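A single protein chain has been removed from this complex, and every other one stays in its place.
After this line comes chain A, so read on.
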Amino acid sequence: MTDLVFARSLFGTTMGFHIIFATLGVGIPLMIFFAEIMFQRTKDIDYSIMAKRWTKGQAVLLGVAIPTGTIAGTQLTLLWPGFMEVIGRVMSLPFQIEIYAFFIEALFMSIYVYAYDRIGPKTRLLSVFFIFLGATASAVLITNVHAFEGTPAGFRIQNGEIVDVDPWAAFFNPSFLVSAAHVAFSAFMTGAFMITTIAAFKMLKNRKNERLFTFHRKAFIMSLLIGLVSSFLTAINGHESAQMLHEYQPEKLAAAEGLFETQDHAPLAIGGFTDREAQEIKYGIEIPWALSFLAGNSFDTEVKGLNDFPEEYWPPLFVHTLFNAMVLIGSALIGLSLFGLVWKKFIKRPFPKWFLWVCIPAGPLSLLSIEFGWIFACTGRQPWVIYRLLKTSEVVTKSGNIGTLFLCFTVVYAILGTAVLLVLLYYFKRNTVEKDLAAAQGNSREGNGVDVY
């Protein structure tokens, strides 16, 4: 394998690992924020306990989110020095502003976790809000760099020199808002459905224990509600993302849909595999005209096919599967949360057991969707690192030895991933909801704070 392949594998692995913790780092604070609001409105101690337990979990996740993010940021310069030279000249604003978002998050996270008992309820709510704001802002800003790679703006290349730099035009590149919103909404829904997963599992386990069951049920309902709203927004906005591709990166959309011939009334292919030789989707289902409608809100819209582009510029064709999986999971989760809420509102009987079972994979599926979406977005941009301006092969480091580094980083991620799971299991086995409830009822200060160590 070449150093380019190793560098891509290494960076992809780093991002694939970071994104798990980063996404939860956006989604879980949102849930904590709503739990704190519910607590202050209803004075129901359950919500306060929820907020504290989720915060504890989040604090553990941060232990991996922060160093892996630091790795991601530094690895950009180490692996893709040619790319970062351009970014440094043109698109460094989002990175710079992101630092402030990190500071906000880090400051208020420490305040919330380590000074829980010392600050009043208002300040507490404000702190969680700032944690959430900092995390969301950092996601939005880093996504902006990704958006810029797909729809570069704010500079020209003249005789190999970068000229006419306008950093704010680069910042507000055409796909910024759409991409950023998609990433934010999908992170919210992932946080919510992770809670759904845990709550559903706990409800199944504690069917006999009335007190615990109601506790988890509250979390379950809350997560379904937030999950429904944000997954719906994700899908609507995903539709806009597809239209953006239609306009700015047509070969990516063509690869996503396995469309070879340019046509109007283009069909939407679901499932199946793209066959390069036969130039068609094998074993898929085709919905006539739907792709034209998706791309331009009208059946007459002409959608460009891959044959309009030189084959060396084609993205890898397997992105079709990734795109399908993302859309499928998104739609399924909207259905799932809608069903749950309709059941609660209109049927008013306990949730059927099978439904709770079906809810258990919601969180992991959502995370999987995030992974698929990103691999689709990044790999689908190949061979370009900056669309139509700079090739990935031109920017890769010339240092060598990347195979060894790939191995080292993968081993460390495996260790950290395993350790974080074990630590979370350990902690929540030791510190059960019963204990927190008992402590709250005893009204002692003990167990009331998010303890320091």
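In this section, a residue touches a chain if its C-beta (ideal position, glycine included) is under 8 Å from a C-beta of that chain, and two chains touch if they have at least 3 such contacts; residues count from 1.
In this section, contacts and distances are computed from a predicted model.
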Listed names "Cytochrome d ubiquinol oxidase subunit II", "Polar amino acid ABC transporter, inner membrane subunit", "Homoserine O-succinyltransferase" or "Sulfite reductase, dissimilatory-type subunit alpha", with the criterion being the UniProt name of the chain not displayed: "Cytochrome d ubiquinol oxidase subunit II"
From A:M38, A:A51, A:I111 or A:M189, residue that would touch the chain that is not displayed: A:I111
Contact partner of the left-out chain, one of A:V64, A:L306 or A:V433: A:V64
Residue, one of A:I162, A:I236, A:I285 or A:I347, that touches the chain absent here: A:I162
Hidden-chain contact residue, picked from the options A:L4, A:I45 or A:M84: A:M84
For chain A, residues in touch with the removed chain: 56, 59-60, 62-64, 66-71, 73-75, 77-79, 81-82, 84-90, 92-93, 95-100, 102-104, 106-111, 113-119, 162, 165-168, 397-399, 401-402, 405, 408-409, 412, 415-416, 419-420, 422-423, 426-427, 446, 449, 451-453
